[in-house]
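Left out: one protein chain. Kept in place: all the others.
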Amino acid sequence: MTYSCCNSVGECFFDYYTSKILVIRSRKVGTLNRFTQALVIAYVVGYVCVLKKGYQDTDTVLSSVTTKVKGIALTNTTELGERIWDVADYIIPPQEDGSFFVLTNMIITPNQTQSKCAEVSHYGRHSVQTGRCVNYNDTVKTCEVLSWCPLEKIVEPPNPPLLADAENFTVLIKNNIRYPKFNFNKRNILPNINSSYLTQCVFSRKTDPDCPIFRLKDIVEEAEEDFQTMAVHGGVMGVQIRWDCDLDMPQSWCVPRYTFRRLDNKDPENNVAPGYNFRFAKYYKDSDGTETRTLIKGYGIRFDVLVFGQAGKFNIIPTLLNIGAGLALLGLVNVICDWIVLTIMTRKHHYKEQKYTYVDDFGLVSI
Amino acid sequence: MTYSCCNSVGECFFDYYTSKILVIRSRKVGTLNRFTQALVIAYVVGYVCVLKKGYQDTDTVLSSVTTKVKGIALTNTTELGERIWDVADYIIPPQEDGSFFVLTNMIITPNQTQSKCAEVSHYGRHSVQTGRCVNYNDTVKTCEVLSWCPLEKIVEPPNPPLLADAENFTVLIKNNIRYPKFNFNKRNILPNINSSYLTQCVFSRKTDPDCPIFRLKDIVEEAEEDFQTMAVHGGVMGVQIRWDCDLDMPQSWCVPRYTFRRLDNKDPENNVAPGYNFRFAKYYKDSDGTETRTLIKGYGIRFDVLVFGQAGKFNIIPTLLNIGAGLALLGLVNVICDWIVLTIMTRKHHYKEQKYTYVDDFGLVSI
Partner (left out) sequence: MTYSCCNSVGECFFDYYTSKILVIRSRKVGTLNRFTQALVIAYVVGYVCVLKKGYQDTDTVLSSVTTKVKGIALTNTTELGERIWDVADYIIPPQEDGSFFVLTNMIITPNQTQSKCAEVSHYGRHSVQTGRCVNYNDTVKTCEVLSWCPLEKIVEPPNPPLLADAENFTVLIKNNIRYPKFNFNKRNILPNINSSYLTQCVFSRKTDPDCPIFRLKDIVEEAEEDFQTMAVHGGVMGVQIRWDCDLDMPQSWCVPRYTFRRLDNKDPENNVAPGYNFRFAKYYKDSDGTETRTLIKGYGIRFDVLVFGQAGKFNIIPTLLNIGAGLALLGLVNVICDWIVLTIMTRKHHYKEQKYTYVDDFGLVSI
C-alpha cells in the first residue's frame, strides 16, 4: 500500500481518467438504448435547432413611422352648406408620430361665446351655474349657466356620417426599422419598388402585397368591420406591421407583413363612450374683438401603426446552451436503461455482479 | 488478443455500454451525497421551475392607448375676465397617442402683431434687433426689435395656478394590449365591468382597483406629489400599466396593475427649465386683414401612459434547457463527493485501490 497517486505532479497531471465500461451484449437493451438516444438527438437537432432556431440570438425591432393621407370629401350641411374637406381640414393634429386620425363625422356648434345661457337639463357638469333661473324655451325654465354659449346640443352623431367619402382616402405609410443588436436597417418601401409604381399602386393582399399605400376602406374591411358603420361613432384601428427576419438568410427575405385589427371595443356591454371622438375648437375674433369659437365634436377613426417583430442571427452562446442541454439529456438515457437492465430484466443479478463492486469501511464485501 | 469489438457491425451497434460502479457503503459519504443531490434538485424544481417559471417562453406587450378627459374649470383673470375652460380649451393637442396634456396654468400675451417694439432687457435672443434705440419706458431706453409685439412679459406663472380646478378632472384610459407570440389580446376594461358601473366609477386602489377612470388629483397624489404645487410650473406624470400574465393560468387572472410616478425632475439642482411648459398661439385676423395672435405660454401636466409587462406560457425548449442544466449540476455532486472520499476520508487509499486501475503504455501498473 505504498503507492501514491503522484510520483511527480506533472506525471499525475497528465494522467487520463476514463471510466471502466461494462458492455452488455443484449439486443433488448441495446435497441432501447439506441432508440431513446435517437429520440433525444432528433429533438435537439430537429426541433430546437431547425424549427425553433435555437442557435440564434434574437433582437426586437426599433421603428419609426410617417404617414401621409390623401383624398377630399364633399359635405352638405345646414350649418356649413356645401363644403369641401381636404387633408388640412380632417387630419387632427396635422402630424403625429406613428398614428393618424381621420375625421369622419362631427357635431358642430358654431359661434360660441363666453356668456350666460339656459342650461340643457342634466348638463350641469359641463358649465358653472350662476344661480339664476331663466327660460330654456317657452315652456321650460332651467338654471342659467356661465359657459360657451350656445351650449352644444346633446344629439347622436349624423348617420350616415358626414365624411362618408373618407372610405376612399388613401394613406402612404413609411416605416423604417432597425435591429440595434445586429445593426440592421430596412424600410417598408422595398428596393424592388420604383417610384412610378408607388405613385399609382394600392395595397391588396393578393395583387399588391408590398405596396405601402392603403385605402382606408380596405384596412377596415380586412379587420371584418364596415367602414360606414364605424365612421359614425369612430373607432381605433391597428395597422400591424410584423418584421420577422432571419438574418442568416438573404436580407431580401426580410419583408414586412401587414395585418389589420380593430383595437377599440365595439360591443356595447362593458363599454363606456364607445367609438372614438374628441372635442376641439377653432377660435375667432369678431371685429369688436370678442372671442368666438366653433366647437367641433369630432368622430373619426384613429389608425395606430403598431410595428413589432423579432430578428434572429446565429450566435455561439445559445447554440452551445442548447447542445449542452441536449448532451445532459443524453445522459438521462443511460440512467433509464440502467434502471431497466438492473431491475426488470430476467438476468439482472447476473448484470449487477459485473457492474457493481461493493466496498465498505472494512474492505471488500464478499459476494 | 485476437478479440475485436465487432464481429459484425449490427452486433456491435446494439451493445449497451454502462459504466462499472464502485458502491461505497459509508454513511458519511452517502449522507453527504444524498444531501447535495437534494439541494440541487430543490433548486431546479423549486426555484427555477416553480418560482421563476423556467418552463415558460416569454413575450413582451404590444399596446394601444386612448384617453378621454372630462371636466370644466372657471378662471377669473384681468386679461380674460370670467371664463369657462372645457376640454376643447385645455387639452393640447386635442388628441394624442398614449399621452395627453392638461393645461393648468398660463401666461397670456394677447393681441401680438408682427411689428417693432422696445425689447425687454436680456431678451434679445427671442427677436431681431433693428439697430435703433427707443424708449422702453419713461426712464429706460432699449434696443428696438422686430418681433411679435407686445413682447411676452418675463414673469413667474400665477400661483395659485389659473386652472386649479383641474385637480377634479377625470380621465378615462382605454388600453388594448396584445402578446403577438401567443396571439393573446385583452383590454383594461375587464369583462366583469358593465357600462353602468363605468359611467360613475372612479379609480381607487382600495375600493375600485379595476375602474379605468382616474381623478387627476389621485394620480398625482399616489405619486406623492401635491397637485396644486405641480400645477404651477407643470410636470410630467407616468401612468404605468403593468400586464404580467401567466397564460398557463385562466385568462381572467391576467389583469392590469396601475402605478403612478413623476417622470420629470423637480429638484432644482441639475435641472433646467423645471416643470413642463410650451408656447402656442391662436391666430386671428382683424377686419383690415392684419394677422394678430394670442401667445400662450402654457404650463401643465403631461400624462404619459407607459404600458409594459411580460407574458409567459409553457414551452418545451426553456423547460429542457433548465432540466438539462440541472442534470449537469447533479454531475457536479459526484465530483465533489469523489474528491472528499479520495482525499479527506481516513480510508481513502483503501477506496482508491478499488476505484482506480492504473495502466501505462507498457501494461498494468503493479501495485
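Chains: A and B, in written order; residue numbering restarts at 1 for each.
Heads up, the rule we're going with is that a residue touches a chain if its C-beta (ideal position, glycine included) is under 8 Å from a C-beta of that chain, and two chains touch if they have at least 3 such contacts.
Given the structure is predicted, the values throughout are model-derived calculations rather than measurements.
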Identified contact with the non-displayed chain, of B:L62, B:V236 or B:C254: B:V236
Positions on chain A contacted by the hidden chain, ascending: 11, 13-26, 60, 62, 64, 66, 68, 70-72, 74, 81-84, 86-89, 91, 93-97, 172, 174, 176, 178, 180, 187, 189-195, 198-199, 213, 282, 284, 286-287, 292, 316-317, 320-321, 323-328, 331, 347, 349-354, 357, 367
Touch residues of chain B, complete complex, unshown partner: 1, 3, 5, 19-27, 29-31, 33-34, 43, 47-48, 52, 54, 60, 92-93, 96-99, 101, 114, 125-128, 146-148, 236, 238, 242, 261, 263-265, 268-273, 276, 278-281, 283-285, 287, 293, 295, 298, 302, 304, 306, 308, 321-322, 324-329, 331-332, 334, 337-338, 341, 354-361, 363-365
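Everything below uses one rule, namely that only the chains that are shown with their structure count from here on.
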Separation of mean Cα positions, chain B and chain A [Å, integer]: 17
